[in-house]
Each structure stands twice: as C-alpha cells, then as structure tokens.
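The other protein chains are all here in position, but one chain of the complex has been omitted.
On to chain A.
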Amino acid sequence: MKTYTYTEKKDTRSGFGAGLAELGRTNPNVVALCADLIGSLKMNEFIDENPERFYQIGIAEANMMGIAAGLTIGGKIPFTGTFANFSTGRVYDQIRQSIAYSGKNVKICASHAGLTLGEDGATHQILEDIGLMKMLPGMVVINPCDYNQTKAATIAIADYDGPVYLRFGRPSVPIFTPADQKFEIGKAIQLTEGTDVTIVATGHLVWEALEASKALHEAGISAEVINIHTIKPLDDKAIIESVSKTGCIVTAEEHNHLGGLGESVARVLAQHKPTPQEFVATNDTFGESGTPAQLMDKYGLNSDAIQNAVKKVLKRK
C-alpha cells in the first residue's frame, strides 16, 4: 500500500495567501478584496506587493460581493477574502444574482470553514457552505486538503473563467501533496489503491482518510482513498470506477451530511451504480466552542470515525 508522510504542518489559508501572492506577480488582472480580515486570510503579501490592486471593503461582505461582480466588468479577476460563513450564507443572494446568475468571474475565497475554526464557536463555524454553494447553477466548489494543494488551487482558478467557491481552513494540517502537483479542477486524485472499500474525502478529512487506511490495512482491510478536492463539478467517473471494484464507499467531509460531498456522491451512485454508502459528516447540527481536535472527535470527523464507518459499510456489501 502506498503510504504518505509529512515533515511539516501548515494551515491551508496560508496556501491561499501564497497562491494569491504568486498571482499578484504573474497575472496583472488579479485583484483582491477583503472585509476587515486581512491577517486571518493571509493576504498581506499580495497587498504589500500590489497595494493598488487591493480593496479594503470594511466589515461589509454584501457590498464586497457586489463590488467584486462589478470589477469583472472591465476584465478584472477579483478574489474576495473573508470567513466561510460570511462568504456564503451572509451574502447568498448577492452571490446568487450578481455573481452566479450574471455569470461573473469572481473567486470567492473562504477561510475558517467548518468545526476546526475552534474556540470562536458555532456563529462562525459554517457546516452548510458546500451545500449552499454547490446548489448555485454554474458555481465551481473546491475544498483542497493541504497547504500545497490550496496554493495550487488558488493559482489554477485564476485561469478558469467563471465563479468559483474556494474553501479552506484555520488549523495546521500535514502537508503531504507534492508542491509541484498541477491542480486540475474537477479531477479526483487517487491516493491509495484498494479493493475492499472506497473512501472519498475532501478538505481536512483527506489526511484523516489516509490515517484510517493505514490502520485498516493493518486490520487486513484494503481501502482505496480518493481525494475529491472539487465537489462540483464532481468526478463521477473516478467514483463509479472505484466502487465498481470495491463495492462500497465511505464519504468524509467537515460539513453537514445534508448538502455535502456525501449527498453529491450518493446522487451519482443512485443514478449509475447503487452502492452501500456511509457518511462521515456532521449530523444536522451546529458546532460549538472547543479545540479543533476535541470538536473533530466529538462530532465524529476523524480517522477513528472513518474506520468505524468502513467497518459498518463492509457489513452492508
């Protein structure tokens, strides 16, 4: 079995900051907007190097989305930065009408997604954003797994013409994807080959899925781990091919099971290849304050939870 190791941990939001800084040097049309959270979004490098291409909006996210839509009219490629909660639910209709329906080339970059935001608690821990954003016609939804992949995704979406939701987070997580790996929107990445079960994970849960596959391997269970960094458009083919071999699947995400990656996978499978599936996701609940590790444990979003889900789904084959 292919195994993964890491020498360094970093937050995915820093990957976004590094990617944005690189875009500042390579793409003169890229502009950035922020709603009083520059430090949290790691946007300083871009701002220092390109002050004339940065817009401090103040604490006014709805205004930010509208301004971003307007900046595209004139050929700019706006990257908006705020927390995931204020990037989505807070401004849903502004995104829906002025960006998605109007087909504007805005990149909505959202940090502190999910429970791993930690102590700030439920008001800031959105677990519904993937669902909200994937339901918007034409919106691309990306949730990369580590620093390198977030950096690569940030750079890649500038070359894609259309609205994108890029979701990343606050905690330091292992860096295990290659720094030079090209990011292809909508293309799943098979991380381990397996025959007994498919584990499809996104974001911070990808590393947990790899940890789970190691433990499962020791228990004689062969798991195929797939990194679904793009939830929409979903790589249907990769999922169908994998379950054709394994016959069952676990989906894992830092999101509500209603509206998340798991439901997108279930739709594909129900249509093309009905397959037993278990969901590692939150169960129709809000989060709460706590350390990221405590929360991921309490709400069943870690390697242990994935292993349990695998054992459950294997019995349903």
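Operating definition for what follows: contacts are C-beta pairs under 8 Å (C-beta built on N, C-alpha and C of every residue); 3 or more make two chains touch, one makes a residue touch a chain; residues count from 1.
Everything that follows uses one rule, which is that contacts and distances are computed from a predicted model.
Novice: Any idea which of "Xanthine dehydrogenase YagS FAD-binding subunit", "Sulfite reductase", "Transketolase" or "Sarcosine oxidase subunit delta" UniProt assigns to the chain that's been left out?
Specialist: Per the UniProt record, the undisplayed chain of the complex is "Transketolase".
Novice: Per the definition of touch given earlier, which of A:Ile38, A:Ile185 or A:Ala215 contacts the omitted chain?
Specialist: A:Ile38
Novice: Which residue from A:His124, A:Lys151 or A:Arg167 sits in contact with the chain not drawn here?
Specialist: Only one listed residue reaches the unshown chain, and that is A:His124.
Novice: With the missing chain put back, one of A:Ile57, A:Val140 or A:Leu191 would touch it. Which one?
Specialist: Of all options in A:Ile57, A:Val140 or A:Leu191, contact with the hidden chain holds for A:Ile57.
Novice: Give the residue, chosen from A:Lys10, A:Arg53 or A:Arg90, that touches the chain omitted from the document.
Specialist: A:Arg90
Novice: Given the full complex, what residues of chain A touch the hidden partner chain?
Specialist: 34, 36-40, 56-60, 62-63, 85-86, 90, 118-124, 286, 288-291, 294-295, 298
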